[in-house]
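Report on the following structure.
A single protein chain has been removed from this complex, and every other one stays in its place.
== chain A ==
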Amino acid sequence: MPVLEIRRVSKNFGAIQALSDVSFQVERGEVVGLMGDNGAGKSTVVKTVAGNFPPSDGEIVVDGEVCHFHKPVQARAKGIEVVYQDLALADNLTAAQNVFLGREIKKGFWPIRVLDKQAMIDRSAALFRELKSETRPRDLVKKMSGGQRQAVAIARTRLSNAKLVLMDEPTAAISVRQVAEVLELIRRLKAQGVGVMLISHRMPDVFAVADRIIVLRRGSKVADKETGNTSPEEITGLITGAIRGE
């Protein structure tokens, strides 16, 4: 059973048709690259799946169950986590504090319920080890490299044992070495049986980790190809419209 199935989803904002009749699936432990030019509808797909707004038409099926999300919290409850482009981290807090932000571990009895700092530090240290990242739980996020920040954002998704992780441009605006680090993190997620949807402009990154590549153009799906059966040239052609899709 696919972890995520999008069935004939359309979305329009007033007169603007952002998505028309898009269908695809993501399996467990599968990395799916979602590509397309600006305005092709990538963000709309992400926001629909993440529960920022419901689709105008069509269904979102998570683990065989038809879902109607109106808020991101509802999607998260179904095991869908998003790593946002700006990572949604608070710079002034430490790695562990960010990982547990909004779901802190507490101890003691009402009315004095205090934070269990050591438990949170230990748990995030374990998560970073699992991701083979050198991030330290007590370090402030503002002093971290781009790759380490990604690790914090990804560790957060592991905390809830997400089934599907949506990653919006995780490799934009970071250095070459950090890109390699982030791609490794994505492979770790895959190895743990998590479905990953990777939204990216950067062709080589998508080719490096994705099992399958879906191309959107002007709100429609124009291609859904195994990475091994296609080439960057073909995908570029599909994105720009030089090659006609399905």
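Going forward, a contact is a pair of C-beta atoms (placed from the backbone, for glycine too) under 8 Å apart; a residue touches a chain by one contact, two chains touch by 3 or more; residues count from 1.
To be clear about the criterion, contacts and distances are computed from a predicted model.
*Asks:* The complex lacks one chain in this depiction; which UniProt name from "STAS domain-containing protein", "Multisubunit sodium/proton antiporter MrpC subunit", "Alpha-L-glutamate ligase-like protein" or "Sugar ABC transporter permease" does that chain carry?
*Replies:* Per the UniProt record, that chain is "Sugar ABC transporter permease".
*Asks:* Touch as defined at the start, partner being the missing chain; which of A:V22, A:M144 or A:L216 qualifies?
*Replies:* If we include the chain that is not displayed, A:M144 is the one touching it.
*Asks:* Check the options A:V61, A:L93, A:A119 or A:I243 and report the residue that touches the missing chain.
*Replies:* Of all options in A:V61, A:L93, A:A119 or A:I243, contact with the hidden chain holds for A:L93.
*Asks:* For chain A, which residues reach the chain that was dropped from this view?
*Replies:* 72-73, 76, 82, 84, 86-93, 97, 101-104, 106, 113-115, 134, 136, 138-139, 143-146, 148, 156, 174-178, 180, 183, 202-205, 207-209, 227-228, 232
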